[in-house]
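Structure, as C-alpha cells:
As you look at this complex, bear in mind that one protein chain is not there, while each of the others sits in place.
Our next item is chain A:
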Amino acid sequence: MSLHIASRAGVRLSQRILKRNLATTAATVEECDVVIVGGGPAGLALASALASSQNAWRVLKVRLVEAGDLSKIREWNMPPGAYSNRVSSLTNASEDFLNRVGVWRHVAQERTCAMEDMQVWDGISDARIEFSANRLEVGSRSGSGVSYMARMVENLNLQRAALTHLEEHPSIQLLDKAKVETIVNEETNGGWPLVHLSTGQTLRARLLVGADGFNSPVRKFARIQSFGWSYPTQAIVATLRHAPHTIRPHTTAYQRFLPTGPIAFLPLSPTSASLVWSTRPDLAAALTKADPAILAIMINSAFRLPNISMKYLHDRIRGIVASGATLQLDEIRQEIAWREQSHQIESHSPLASALVDPFTSVVGVPPADSELYPPLVHDLQPDTVASFPLRLSHAESYIGEGKGARTVLIGDAAHTVHPLAGQGLNGGLLDAECLVRSIDGALATGSDIGSYTALARYARERYIQNHAMLSAVDKLHKLYSSELGPVVWARSVGVEIINELDVLKAGMMISAGANANVMKGSPGWNLLASSVESVSGGVQIAKALRQGLQSAAAGVLKQASNALAGRS
C-alpha cells in the first residue's frame, strides 16, 4: 500500500519536472525523457518494454531514432520455406521476457524452431557433449509438452514483432530515416545531451540510450572507452536447405569446433537450417565468393572430415585462389572424395558426403551414428551467403559520467561477443529488460531517471553478468583454437567427463538461459534433489569418474609417446 502511494508520488513528481523543463527550453528543441538511438533488436525491445512497463509508458515521453527505414522491416515478408540469414537462438529467458512485454505474440511462430537437442564436438579428438532438454528436464515446454532449451528466430521476425507491438502504443514515437548528426551537451540547464538529427529535429534527452551497435555514436559522446580485440576469424552465414529427416525430428543443433573456428548448424524448419561458420578471413572470402555449390559441399565436409583433411582442403582452396584461378566444383568434390577414400569412409557411412546424393541418403533406415551429424546440405538459399568480422569488445562502463552524463549503453553498443554460444542478441534483450526495471524503480521512488544513481542498478546487475559471459565465450574460443596435443587431450577428457554428469550439464544449460525465469523457481535445486534421489545419480558420478580416470590413463600413455616424439 505504501509502495503504491510512493509510486504515485513519484509519477506526479516526474510529471512536475517534465513540465518545468518544457517551459524553459526553446521551441525548436523537442523535450524527451528517453531517446533510444538504434532500431535493432535491443533498441526495439527496450522501446517495447517501456511501452508495457508499469509506470514508464504513462509518464515518459520516449523517442526511438533509427537511420534506416523501419517500414521495410514492418513490411518484411518472406515466403514460407525461405528464411533470412540473420538468425539468433533466443534463450527461454529471453523468450519469457518478450512474452511478458507482449512482443512474443506478434512473432510469426511458424517461422521459429524450438531447439530440443544440441550436439557439440571437438574437431580434432571428436570428444562430444550432448545436451537434451527433454532428458535433463531443463527448459520451457512447448504446447505439445516437449522441452526445449532455446528457439531459433530470425532477427527480422523479432524486429517486426516489436514494431507491430509498438503500433499499439502511440505514446512511443519512432523516428526512422533519421541519422544522428551530432550529439552535444546543452550549454545551459545542466548540460543535458542534445541529439541533432539529419531531419532537422533536435531532441533534448533526459536519458539517452545507446542501442546503436558496435560503432556507437552515443558511446563516443559519453566518452566511454571500450576494450577488446578482433578475432582472426570471419563468420560466414547462410540459409541451408536439406532433405527432410524421415525418422528423427529436426530440432537438433550441431556445432563442431574446428581449430579455424566453430561451424554451427541451427535448425529452422524440417528442410532449412541456418549456418554460422567462423573461419579464417581469407577462407571466408574465398568461400563466400565461390559458387554456392562449393560452399555447400565444404559445409558438409566441415562437419565430417578429420581435421587433417579439413586443413588440407583449406590449403588447397588457398592455393587455388592465390594462383588466381577460380574454384571449380568438380575439382573440390574430387578432393573431398579422395580424402574420404583415404580415411576409408564408405559411401553408406554418415561421414560420407562428396559423392552421396543428399536426397537418397535420408530414405530408409539411417546408418548407425547418423544422428551425430547434421543432414547433408543440398544447396543454399540464393542470396543468403554473407560474412562479417568477429570481435570481442566491452565498454568500460555502461553509464556516462561528467560531460557524458545521462547516457546509458545497451546491446552491442555495450558489448560484442563471438557468436559461438549464441548469446549476443540475448545479452542485448536482458540489458533492455534490466534497464526498464531500473527506470521503473526510479519512477516509483520519484528519482530522476537519467541520474547516475537511478541507472547504477542496471550497470551493477548487467555488467558483471555480461562480463562473465564474454570472458567464458572468449576462453572457449581460445581453448578450441589450439591444436596442441596436451590441450586437446585435456579439453577432450574434460568434455567427456562433463558429458556423463547430467547435473553439471543441466547447470550449464540453465546458466546459458535455458530456463525461462531462474528467479521464480529453483530448477537447479530441484534438479540436484532429483538426481540425488535417484540411486543412479551417485552411480553415474562414480562411473564417470572411473571412465575419466581410465581415459586419463590412456591419455598419459599417449602423452608419454608424444613427448618422446616431440624431440623431432
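Operating definition for what follows: contacts are C-beta pairs under 8 Å (C-beta built on N, C-alpha and C of every residue); 3 or more make two chains touch, one makes a residue touch a chain; residues count from 1.
Note that in this section contacts and distances are computed from a predicted model.
Between the listed names "Mitotic spindle checkpoint protein MAD2", "Signal peptidase complex subunit 3", "Rab5 GDP/GTP exchange factor" or "Ubiquinone biosynthesis protein COQ4 mitochondrial", the UniProt record for the complex's undisplayed chain reads "Ubiquinone biosynthesis protein COQ4 mitochondrial". Interface note for the absent chain: among A:I73, A:A127 or A:I410, the touching residue is A:A127. Contact with the chain not shown here comes from a single listed residue; of A:L372, A:A472 or A:V487, that residue is A:L372. Within the complete assembly, A:Q344 is the residue of A:N77, A:Q225, A:Q344 or A:T360 that touches the hidden chain. The omitted chain makes contact with chain A at the following residues, 125-128, 130, 135, 308, 311-312, 315, 338, 342-344, 369, 372, 485, 492-493, 496, 499, 547, 550-551, 554-555, 557, 561-562, 564-568.
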